[in-house]
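The next block holds one structure in the form of structure tokens; read it before the comments.
Removed from the display is one protein chain of the complex; every other protein chain stays in position.
Let's look at chain A:
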Amino acid sequence: MFKTALRNVLSHKGRLLMTMLAVVLGTAFVAGTLVFSDSVSTALKNSLSHNYDKVSVRVENTAAGNDRRAEDNNSGAKPLTDATLRQIQALPGTASAVGTVGGFAGISDPNGNLIGGRGDTQGSNWSPGADGTDSRYPMAQGAGPTSSTQVAIDQRTAQKNGFKVGDSVRIAANGPVMQLTVSGLFTSDDPKLSSGGSLVLFDTATAQKLYTAPGQYGWIDALAKPGTSQVALEQQVGQVVPHSGNVTLHTGAQLTADAKQQVEDGSSSMKTALLFFAGIALFVGIFLISNTFTMLIAQRTRELALMRALGASRKQVRRSVLFEALVVGFTASVVGLGAGIGIGAGLKAWAGSGGNIPSGGLTVTPSTALITIAVGTVVTALAALFPALRASRVPPVAAMSSNDQPVSQKSLIVRNTIGFVLTGLGVAVVLMGVSQGGSSGRMPVALGAMLVMLGVFVLTPLLSRPIIAATGPLFRRLFGVSGTLAKQNAIRNPRRTAATASALTIGVTLITALTVIGTSITHAITQQVTSNMKADYAVSMQMGFPVSPSLVSDLRTAKGVTASSVIDSQYVKLGDETLSVSGVDANSFDQLIAPDLTSGTTDALKQGQLLIDADQAKSRHLQVGSSVPVSYPNGTQGSLTVGGVYPKSDLLGPAMLSEQALAGHTTAPFNQVVLIRSDGGATSANEQALRDATGLNPLVKVQSQQQMVDQFSSIISMMLTILYALLGMAVLIAILGVVNTLAMSVFERKRELGMLRAVGLDKRGVKRMVRLESVVIAVFGAGMGVAIGSFLAWAANGLLKSDLAGLSTVLPWGRLALFIALGATVGLLAALWPARRAARLDILGAIKTD
């Protein structure tokens, strides 16, 4: 039996080619993902392994540095001072100890734009020992910074941007921009640098002024004397450091382990995301594989029946088909593994070429090989399960039947019933989830979405007939008899058409859903930005830093500015829940912001009253005139009256109070944005005036309404592009499925084709017929995808509404039409080869009865 199965695989090589290709692509995606992420994570981990060589114990003030958020204003953190450093240095187990301060430092290009990415652009302090060097940062050229006007830059960044010793550079940490002289270029084995980050060093006093406070450190690294273990030193250090929640102690070993864990977590979440898309590709592959085996078995009905008649049991028939699938799956998976390793290597080389990944070899673990081969083989066998069962049900008498193309039009009633139930249930569950909204609706919507997809797949054969048949008159009109025949061919085997179309539906559904969600979000954000705002510019800082008060006053006095207000985010306890209250300038408020108040007036701000968004008002049972007890960031208490309610807005925050009313109740301002109105609106002159007022600070973002919208929509469209690319594999496999179905159909129908040619259909007509069939199937699949995807996007938007005010589903008709048009194109392309084969068919060979 197995010999027959093997022989079958070999004799149907051609027809199994597409199946193999689908499995190869799917498994290559899996293997490529695994190899790439393993290699990157190994390289990162390797680069980490020496990073903490000079650190036995690190004491860290987690409240220091400019990762500070608005909430941190309220905490009573204790600092790490020079005194603490000296105490640690004096410990019996300490060989040496250095205090470090560090945080974000942006280097500016000549136009005031930030160099490099926004992530790892760091600044720290140069801390020379007695010999005048800092062993962490060996100088390649020049010397370390010794005054507040000097800075050292890491060699790679300097080389990339052409900075030389003696040059003047502009750098900003979190405040105003500084004009500094490059004192030297250094090298470092900090993995952040080998991953594409930049580092600048200030002298310690300057760094402290920038990142902490004079005489304070962010962290202190102590190196143990030989003979003192890291843990022993940790204990000693623990005795002398301040006891406070913000001061933490770690040994070098722990730090290394933590860092490795972080790399691991990062790479595993990337892996999971990529594997998700690989999974979709494989899932699409299932349709193709199952279709292929179904067709192969239909073609072999007589052969199978003969084997049954000769005494093969059902089990043997079933097993032989499954064995065939295993052979196909295994072979394809091995090829896929090889291709995947190639893809992984290519990706690594491509990602590494930007200098953002430390170099290192390729990591192919045994588990990668095992997982890839197992997944490919199991998926193929699973997909062949139903066809195998069907094969085993071929009765022995079928061998005797003269009808060699059994049109096994088994009733679809059971299938349709199941489909209706699943779809109905799915839609109901989705609707339920949407009506619940928010995070509690997430589960039902996800579950319902899956049920809907499943149900529609089950129903596709039923749907395919009327929908495709409806194109009949049009096709006849446009393409004559080729059109009619194409339509007929597309609906003659609804299961096959359905499986082929469904494979495409999956990809298009996801693409549509993402596109519609993206468009809707962009639309909602645009609405928010443009409808509530009268301000011409919003000025904010990179990395979410607050805008410093001195910068605010610089902006206020810039040329052309007619009105301005900060949005000062303060965490205030209202009743018994803490809320972010936006402090705004009451006097210029009406010139800058125009919220559509549902009740009350904006004048209330001037009277020191509170404006609150509708959601908060509802959940706290507040209305205009209600009064709430408050406790302010600096600990003072009071009570506030609600003066107005506005629709939820992410820009304005959940509540607003005037800066005048907040004054005296806060520890420090946390200005998220400065809104500005300029004389003459958003002109390039006004924008330049604002930029000049900041001293061309690379950290300052000056954005007009339009730029805010553009920035946001470009983020969304970039995300969509990435997702499209990741879903591309699933679509590609679906296309292979169309090619496969057509090629096999052409093979099956070769008698008919020969007959058509004999009675006078020319080659062009035959080609056109096959192409049209393909287009019909592809457009049907894409159309269903667009429909389901839009529905799911609507449901998802219903959930997101609670997080994004004013979100409503916006259908990008142009895009959706484009998807359908692309579906048609895909159909045309997929039919190229099968159509050619059909046209080249030897008429006589086709007509001859075996």
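To be clear about the criterion, a contact is a pair of C-beta atoms (placed from the backbone, for glycine too) under 8 Å apart; a residue touches a chain by one contact, two chains touch by 3 or more; residues count from 1.
Going forward, contacts and distances are computed from a predicted model.
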Listed names "Cysteine-rich domain-containing protein", "Glutamyl-tRNA(Gln) amidotransferase subunit A", "Nitronate monooxygenase" or "Putative ABC transport system ATP-binding protein", with the criterion being the UniProt name of the chain not displayed: "Putative ABC transport system ATP-binding protein"
Touching the absent chain when the full complex is considered, from A:N8, A:S392, A:N489 or A:S565: A:N489
Residue, one of A:A143, A:L385 or A:V481, that touches the chain absent here: A:V481
Sole contact to the chain not displayed, among A:E264, A:E577, A:D692 or A:D762: A:D762
Touching the absent chain when the full complex is considered, from A:K225, A:R751 or A:R836: A:R751
Positions on chain A where the hidden chain makes contact: 405, 407, 480-481, 484-485, 488-489, 492, 751-752, 755-763, 765, 843-844, 847, 849
